[in-house]
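Quick one: this structure, given as C-alpha cells, is what I'll be asking you about.
A single protein chain has been omitted; all remaining protein chains appear in their positions.
Should a chain be cited, it is by its letter among A and B, assigned in written order, with residues numbered from 1 in that chain.
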Amino acid sequence: MALFRRKAASAQPSDTPAAVKELRRPHMRRVVAYYVRKTLTLFSWIFYPVGVIWLLLLPRDEFHHKASVDENALLPGQTTKYFSSMDMYAVNSYRLRVNQLASQTRSPAEYAAFIQSELNGFGMEASIQNFVLATNQGATIGANSYGISRAARGDGTEAIVISSPWMDDGGKVNADGVGYVLAFAKFVTKFSHWSKDFIFLVTHPSPMGTRAWLEAYHGEQPGPNDALQYDPLETHSGAIQEALNLEFGGEGDYAAIEILVDGLNGQLPNADLVTTVVNCAQYEGIPVALHQAVTPEKFDSNWTRYLHKADILAEYMKSQALGLPRSDHALYAKYHIESITLRAIKDIPGAQYRVSGEQIGRAIESALRSFNNLLERLHHAYWFYIMPTAASYIPISVYIPPVILLSVTLVFQSLVMWWMSGEPGQTAPARSQRIKDSPYVARSPQLSSFNTRTRPIFLPIVTMFLCHATGAFALYMSPTILYIAQHGDINPLNMAACVLIVTAVIYGFMIPTLQRLMEGSGASTATTAPAWMVVKCIACAELGAALIALSTLNPSLSIALAIPSVPAFLLAKPTGSHNSFAIQLIALFLASPIGILGAISLLTGLGTAQDLVRRSADGWSLYGAWLFPFVLLVYWPLNLVGHVIVGMEQ
Amino acid sequence: MRADPFTAELKVPAARSAVAQSLSRPNSEDPVVRIPVWIGVVLRIILFFFTNASSFLQLRVEVSTPVTSWKRLREGLYLYQNGIAPYEGGVFHQAPLLLAIFNFLPPILIPILFIALDYAIARGLVEIAQYKRKLQIAEIWPAPTSDDSLIDAVPVEAPKPEIPSPENTPADSVAWLRKPASDDDVLQSTDDIPQSVHKRKNVNFASQEEDIVPPWLANDNCRLVQGDSAHAPINAPQLKPSDPTQPVDVILHPEDIGAMYLLNPYSIITCLSQSTLLFTLIAIVGGIQYAIKGNRNASMLFIAVAAYLSFYPAMMMAPAILLLSTQTSRPVMQALKSALPLFLAFLVALLGLSYLLVGTWDFLPSTYGVILSVPDLTPNIGLFWYFFIEMFEQFRPFFLCVFQIMVFIFVIPIALVFREHPLFVAYATTAIMAIFKSYPSVGDTALYLAFFTMHQELYKYMRNMFLVFNALFFASILGPLFHYLWVYAGSGNANFYFAITLVFGLAQIILLTDTGHALILREWERLHPDLRRKRVELVHQ
C-alpha cells in the first residue's frame, strides 16, 4: 500500500494538493486497481509453477491421512467369521472343475449352464443372460449366469453383488475367482443373519458381460442398431448397494490382494467401501496392494519412501486419467453402486509368507458382513480422494488447490487478454487536476470511458466454431479411421498422427490466411483490438473452465492436460521472430494429443501409444468413457485455436 | 440535476421520428445480414430431426421446469383426452389453453411449431431492434456551448498509447468529409432538427455506408468515426480514433439481434426441449412489438396472454405502457388509463375460455397457485427450490411472500426512473423475471440477453462485463456437471448445484445493476456537453 502511495505521488504532476483532497479515495482506488492489474498481467503465470511444486509435494506423508471408517454401522472385522476349511475345500474343488470345463469347451453357453446348475443346487433363482456384441472385428457371443439368494429376514429391497469374470483380461481362466463365488453362494445359504439379498454373477466375456447385465438389470433395452444386444433378465432383486468383484487367477497360492478402486471415467467408490475392504483384509493378516505394490511398514530412508509413494501416485493418476475400465467393478459406478475389485497377486518383492485361502475367504466374509450391517447407502465418507497407499488417502482439500492453480492460470490469462484488448498500455493514473478558474476537477485522460477499443467478435467466433467443428468431425470419423487402420493394417497411431498434424497445419496457416482474405486481417486498427487477443481471451477462458470442471470429475486427467497445455497457451501470441514462433509451435505441438501420444511412445514404446488410442476409442464406443470425446471435442480444438493464434496478425 | 435533461429533450420526439424515417430504410432489405438468423433456424431443424437432442433436453432441469415441461404437458394432455381431470393431480401445472392447442396438433408438426415460434420471436426482436436503431440514430448529443471560459483539460498533444498509422486515418477523415454533399434527403428532413443534431448527418452516412458491407464489419469502428464540426479532425494533426468528448457508437444491426437470440445456446436448448415457455416469450415480445407500433389492443392482448400463461409477465405492462405513451405521444397516465381495462378484459376473457375448456376452476390453484406457493421443489436455475427445501415449515409462508414481493417491488420504480428509455425498462423487467420468478429456466435468460444486446452503446460504460459473462459461462458448464454429481453419481451433494445457481443469479444481478449504472452515467454525459467535454470528475450520491 505504501508503495502504491509513493508511486502515485510520483505520478502526480505538480499541482495544488487542494484540488485532490476530495478525490483521495477514488484516486487510491484507481491506483490500487491499476497495480493489481499490472501485477496480474505480469505475474499470473506464477500460479503454474506453484501448482506444479505443490503436486510434487503430494507424495510426502504430511499430506496423507490415515484411512478410517466414517460409517459407524460398518464395524469392519468385528464379526465372528464362519468361513472354514470346509468352504475352502469347496473353493478348491470348484477351481478344479472350472479349469476342467474351461479345458474341455470354449462356448460361453456351457460355462453359464454349469454355473447356473450349481447355483440352482443351492436353492437360488438362477438364470442365464445371453448377449451378442457386434463390432467391426466380428460378433462376440457371450453369456452371463447369475443367481439370487433371498435374504432370510430381509424384504428383498437391497442386494449385494458378488461377481467374477470367467476370464481375466489376460485371457487366463479366473478359476479361483469363480470358485470363490460359487463357494460363497453355497456359504451364505447356511445363515439367517443376512438382511440383504446376494446376487452371484459370473460374466463372460467381461467387462462387456457386466455392462449387458447391469443395463438389463436396470431395465434398459438395447436399441435395434446398438452394437450390444442382450436378453432381459428373468428375475431381479432389489436396489444393488455394493458390488465385490473377485479376480483370483491362480491356484490359491497368493502373496497379496490388490484392490482396484477407480472406475469408468475415474469415478471412485465411497471411501468407506475401500477402507472396509482394506481393514477386513488386513485384519486377517493379508497384505493389501495398490497398483501391484504393497507399502512396507518402514523405509530405510525418507527419499525411498517418497519415491515409493510418488511411484504409486503416478500409477494411480495414470489409470484414473485414462478412465478406462480396468475390471468389472468399473462399470457399476454409473448406477451409483459402490464397487471394488479384489485381485490376487502371485508374488511381490519381500513377501514373507503366502496368504491362505481361508484368510481370503474370511476377509471377504467379514467385508460382506459389514455391508450387510448397513442400513443406508454409503454416504458418510467422501468420493473424492487420491490414494498414495492402500491404507491412506489424500483428501480433496489437499489435492484440489494445485489442480485449480494450474488451470486458473488460464482464466487469469484470459482476463489479461480482456484488459489488453480493452484499454491497452495503461500508465499509472495521474492525479486529477483542477481546471483553472473553475470549481471542477478534470479526470486524467486514461480514465475516459470513451477511448475503450471495441473488440472484434466475428473473427473469434468463426475461429472457435471452425476448430470445434473439426473436432466433432474427427469424432464422427474416428470409427472409420480405426476400421481402416485395422483392416488395411495401417498403424492407427501413424494414421491419427498424420490426420491430426495435417489439420493442425491447415488451421495454423490456412485459417489466418482465410481470415486475412475475408476480414481484411484481424490486425488491430486505431479503434479495434487485434483479433488474436479476443481469440486467446475466449480460448483461455474455455480451456480454463473445461479443466476446472474436469477437476471435480477426474482430477488426474485435469492435471495431465493442464501441465502441457497451460505453458503453451501462455506463450501463444503472434510474433515476428522465427525463434519464438518455432518455440510456440513446439510447445503447442507437445500439448496437442498427438504430441502427448508421441511423448508416451518415446517413453514406453510405440505399442503402448497405439494400444492407448485403440483402448480409448473402444472405451468410448463400448463403455462410454469420456476421455476420447473430451479430447476430440474440447481439448484438441482448443489446441488448434492455439495454432491459429500463433498464425494470426498482430 | 435532473431538471435540465428534460428541457434539452423537449423537441426530441419530432426530430426523432423525422430522422428515423429517413435513416433506417435501406437496412431491412439486405440479404447478407439475414444469414445468421437462417443459420439459427437450420441448426434447430438439424438438431430436431437428425439428433436425439430434443428427447434428451426435454428432461433437463435447466430448461424444463414443472410449469413448462413438455413431458408434463403430454401427461396433462393424456389425462385430458382420457377424461381424467388433468388439474386434479400434482403433475400438470400449465395453462388450459395449451391443452386446446396441442389437442389437435399432429405430432409431426410439433417440432415445426416450436421452431416457428422461435423464429417469430427472433423476427419480433428484430423489429424492436429496428426501433432501437432509430432511437440510436436520432439520439441528440447537445453540442457544447462555445464559451472557452474553461480551457480544455485534455492536452491535445497527450498521445494515445498506439497512434493509428497515418495511412488509414486520412482515409477515414476524407471518407466522412466527402459525404455531406452527396446526400440530400437528410438535408431536407433535418430542417426541423435543432442545430445540435446536424452532426448526426455523419451517422446517417455512416449507417448507410456500413450497410452495404457485411454486418460483422459493423464492429470495426474506424468506419463510423463521428465527430461534430466543432472538433473537425483537419486542424487536429494526430486524430484520436474518436472525439474524446463523444462516444463512438456502433450503429445497431437489427438482424444481429435476431441472430443473437437464435444462435444463443440458451434459446437453442429451450426450443429443442419443446418447453411451453416459448409461448410466453413470444407473447412478451409481441406485446412490446405492437406497443412500438402504437397498436394498443394488440399489445395488451399479447401481454394478457403472457400473463395468462405464466403470471409474472403481467409486469410487462410497464414498458408496454411507456412505449404506447411515447409512440402515440400521450401522457403516461392517460395511456395507462386506456390500456389497463383492456388488459384486464383480455385476461378475464382468457380465463373464461379456459373455464369453458376444462369446465372447472381447479386450474387456478393448479397453475397460478403453484407458481405462487411453489409446492414442487424440483431443482432449476432459480433461487426458490433449495431455499424452500431447507426452509423451516413455520416460516415458509412468510418467506414465500417476501420472495414473491421481491419480484414485483422494483417494476414501478424502474419504470419511473427510466421512463425515457422504455426498451431499457423492458430489458430490466424481463431480467428481473428471469432471475426471480419461482420456476425460471434459461429460456428467460435468453430473452433478456437479446434485449441486453440491443443496448450496445452501454457496453463501454460497464465495469463487470468479463466477470459477469465468465460467471455465466462457468455456471453453464458446472451446473449440469454438479447436478450430475449430486443426482446421478451421488458423489456430490445438493449444495454443489445450489452454489452454482447462486453464482448464476449473482452474475445476472450484477449484469442488471451494471447496465443500469452505465445508462445513468451515459445519460449524464450526453446531457452535460460542457462538463462532458472537460471530462470532469464525478461523484454520485
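Of note:
FYI, a contact is a pair of C-beta atoms (placed from the backbone, for glycine too) under 8 Å apart; a residue touches a chain by one contact, two chains touch by 3 or more.
By definition in this document, contacts and distances are computed from a predicted model.
Missing from the rendering is one chain, named in UniProt as "Phosphatidylinositol glycan, class T" (options: "Phosphatidylinositol glycan, class T", "Replication protein A 32 kDa subunit A", "NADPH:adrenodoxin oxidoreductase, mitochondrial" or "LYR motif-containing protein 4"). Set against the missing chain, the residues A:Leu228, A:Val403 or A:Val441 yield one that touches it, A:Val441. The residue from A:Gly154, A:Gly250, A:Pro479 or A:Pro629 that touches the chain not shown here is A:Gly154.
When the missing chain is restored to the complex, the residue among A:Asp70, A:Glu110 or A:Glu125 that touches it is A:Glu125.
Touch with the hidden chain on the side of chain A covers residues 18-19, 22-23, 120-125, 150, 152-158, 189-192, 218-220, 235-236, 238-239, 334-336, 375-377, 379, 434, 439-441. Annotation for chain B: contacts to the undisplayed chain at residues 1-2, 59, 61, 71, 74-75, 77-79, 82, 84, 88-91, 375-379, 383, 385-393, 402-403, 406, 409-410, 413-414, 417, 435-436, 486-488, 490, 493-495, 498, 502, 505-506, 509-510, 512-513, 516-517, 520-521, 524, 531, 536-541.
Throughout what follows, only the chains that are shown with their structure count from here on.
Computed from the mean C-alpha positions, the centre of chain A lies at a distance of 40 Å from the centre of chain B. Listed in rising order, the residues of chain A touching chain B in the complex are 22-23, 26, 267-268, 333-334, 336, 377, 379, 382-384, 411, 414-415, 418, 424-426, 432-433, 435-438, 440-443, 445, 448-459, 524-528, 541-542, 545-546, 548-549, 552-553. Listing the residues of chain B that touch chain A in their complex gives 149-151, 153-155, 158, 160-162, 164, 168-169, 216-217, 219-222, 225, 240-248, 250, 460-461, 466, 470, 473-474, 477-478, 481-482, 485, 488-492, 521, 525, 531, 534-537, 539.
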